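Working notes for the structure below.
What follows is an incomplete set of chains from the complex, kept in their original frame.
A and B are the chain letters, set down in written order, and residue numbers restart from 1 in every chain.
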């Protein structure tokens, strides 16, 4: 099975999910100061920016990873579907996070944990695709493609470890989750290796 | 008429419909326990997961089926449009199902029946495309493509039969519909033959 339509469908889901994030930026309806009303909504803007960049990074990685895939087998189709489900959930978990970010107490901790869990799920989905492709060189373009077990395992550890730690921190501070997830996103943008690692062969 | 744009348009509709499902996962607005509020909404999450996976399976099958099509004639374009209409209706029927799943009584039965009917419609649409392509080997890639009447008829019977039975069960229990549709989805993911059956030639 060729990957052209898998990529087209995935691009479509990424594009719709990343654009639906804007629906959570509601327009104030009151007659008071517009600046104050928008400033009060800073959690929505911060969460929007964070989720937009995170989906963007996952898309770039998806792009790079599937660039080395020659054909998709059935498990890969369904692993990819699982990854896309985690992407589709993000507008919801982002909205939840933004809504409770500054309420404090249990509500903000749980919302932050669910948001972190949503990102962790996305990382797990991507890493599952990465591992499956890594372990099945016959799906890849390179004629002499080799299984990439150890590298994949290490990558599993780092990315998923970071997201898991932040998930734990959510129960201490929702604001810390916002800052740390932002730092993770910046790291992925800045560090060349983090992305080129998705290049198999 | 080549199938590239038919596939691109279909991929777009599948991608938008599967992503719009998330809009039904509303964020709680109350100030009580967030966990309780989300737990109370479990029908929305269950229906979301079920419909996401079902659209995903139909997309995979669509992908496989049209992989063997060389050119689309006018009836196939409109059969495909009918299939896409059933896909587009799914966010609505999913939302309806989730809203009334636990209310019990007539309302939940009717909502479950309409949801099952929506999935049945999708199965009918896909099978119509399958049968049309099966009966018109001149549309297919294979030079020696043969009509696949009997196989197509049998397939018609199995898939549509299952969805029809579940539609009947809706009038007994909405919850049973959720469980049975989930089992059907798992079956389609696990059983290799269920999908490779969509491969013509």
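In this text, a contact is a pair of C-beta atoms (placed from the backbone, for glycine too) under 8 Å apart; a residue touches a chain by one contact, two chains touch by 3 or more.
For clarity, every value in this text was computed on a predicted model and none was experimentally measured.
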> Since every chain here shares one sequence and 2 of them are in place, how many copies does the full complex have in this file?
Replying inline: 4
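We adopt the following convention: only the chains that are shown with their structure count from here on.
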> Which angle of rotation, from 0 to 180°, maps the CA atoms of subunit A onto the equivalent atoms of subunit B, to the nearest 5?
Replying inline: 90
> Could you state the distance in Å from the CA-based centre of subunit A to that of subunit B?
Replying inline: 26
> What residues of subunit A sit close enough to touch subunit B in their complex?
Replying inline: 1-2, 5-6, 8-9, 11-13, 15-17, 20, 23, 74, 77-78, 81, 84-85, 88-89, 91-92, 95-96, 99-100, 103, 106-107, 110-111, 114
>> With touch defined as at the start, can you tell me which subunit B residues reach subunit A in the complex?
In response: 7-8, 11-12, 14-16, 18-23, 25, 27, 29, 31, 33-35, 38, 49, 52-53, 56, 59-60, 63-64, 67, 189, 192, 195
